[in-house]
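Every protein chain except one is present and positioned as in the full complex.
Up next is chain A:
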Amino acid sequence: MVNFTVEDHDGNRQEIEAPDDMGFSLMEILKASEYPVLATCGGMALCATCHVEVLEGKDELGEATDIELDQLENLPEYYPTSRLACQIRIGDILEGSIIKLRGEDQ
């Protein structure tokens, strides 16, 4: 299991424990945790509705792919620490990280 923290649009933080052996993406875990993530495209990095900011632990996640950067750079607001949750696989790399929801509030 992997433990990380999620900060919602109102600034509330919650510890999340997620299985690291089932191939889930961060987007899927956020949806399963009842966060308002639309994920319109189902995880293909095509809609950017699962936009998150990695407040702590970004270096561990590696570089975003070109398709992910295409979406992020198209957003009206994005940050140097922005990522798409659908492109982040749940694994050790997330341990101890802090993720802030940035996708439009539903």
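Throughout what follows, a contact is a pair of C-beta atoms (placed from the backbone, for glycine too) under 8 Å apart; a residue touches a chain by one contact, two chains touch by 3 or more; residues count from 1.
Rule of thumb we're sticking to: contacts and distances are computed from a predicted model.
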Record-based protein name (UniProt) of the chain missing from this complex, from "Murein hydrolase transporter LrgB", "Bb3-type cytochrome oxidase subunit IV", "Response regulator transcription factor" or "Ferredoxin--NADP reductase": "Ferredoxin--NADP reductase"
Candidate in contact with the missing chain, chosen from A:Val6, A:Leu26, A:Ala48 or A:Leu61: A:Ala48
Omitted-chain contact residue, chosen from A:Leu55, A:Leu69 or A:Ile98: A:Leu69
Residues in chain A touching the chain absent from view: 38, 40-41, 44, 46-49, 66, 69-70, 73-77, 104, 106
